[in-house]
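A single protein chain has been removed from this complex, and every other one stays in its place.
This part shows chain A:
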């Protein structure tokens, strides 16, 4: 168990290391010269001033050296300073992070409850319930986030006035109230895949002999579904939910912009537009780290759901 965990952590570190280089290189290769922005616009630009700025921000050094310097600082908890706000990047991130995490957590709760629920309904009831679930969730998935967002805003925000249209809200209740529409518009797209994975996984699990054995020995249908079908179907469901949540961590940009939320996503968009290298790099690194951590968590949880996996792995 401990060795497996160690292996997992080593793998996680290696992935993060590779991802950090790709991110750094990508931002470095992006068009536009940050030095021009830092010097204060093209009109006041002189070659001497540009050179001075480049030297101050170490922009004149080769890529690998810059990367090494950045990585070294990151490992010491220093993500650098924003070119634009001159604040510590870490402070910027910390102030924006709760909104995004709250949004993703809320959306996750929504799509897990609704998606898994709809999948169970489709698998257990079959017939028209099945067709309705597949039809409705497919429709929901085929609508892009921002269109769903606009639709929800116009219906629940403007017409019915149930939910606020912009802002983060204060306190727990206020936050939940404000985040409902954005979370819902994010969750809608995930419903189709989650409900369908749940449905298929349940149907596969229901075909197992022990399910009929349980039924043949008079175990009530509710118990059969809960303890024999759903319980055995959990593996793929949890994996899929984890992947979708991980993807959402990096996918809040559109929804945050549509609902005027100041989270990580909108921070990233601004940073890219203003060539704010340190911020863009830090946000991307954070998103990648979030993705990797969530998928690894799923890997850790999986053997707990299916003891056979544990047996195979420890034998290997």
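Just so we're on the same page, a residue touches a chain if its C-beta (ideal position, glycine included) is under 8 Å from a C-beta of that chain, and two chains touch if they have at least 3 such contacts; residues count from 1.
Please note the rule applied: contacts and distances are computed from a predicted model.
Here one chain is missing from view; checked against "MoaD/ThiS family protein clustered with threonine synthase", "ABC transporter ATP-binding protein", "Transglutaminase-like domain-containing protein" or "C-type cytochrome biogenesis protein CcmF", UniProt names that protein "ABC transporter ATP-binding protein".
Taking the complete complex into account, A:214 is the one of A:23, A:214 or A:248 that touches the chain left out.
Listed here are the chain A residues that touch the chain not shown: 208-210, 212-220, 223, 227-228, 231-232, 305-308, 311.
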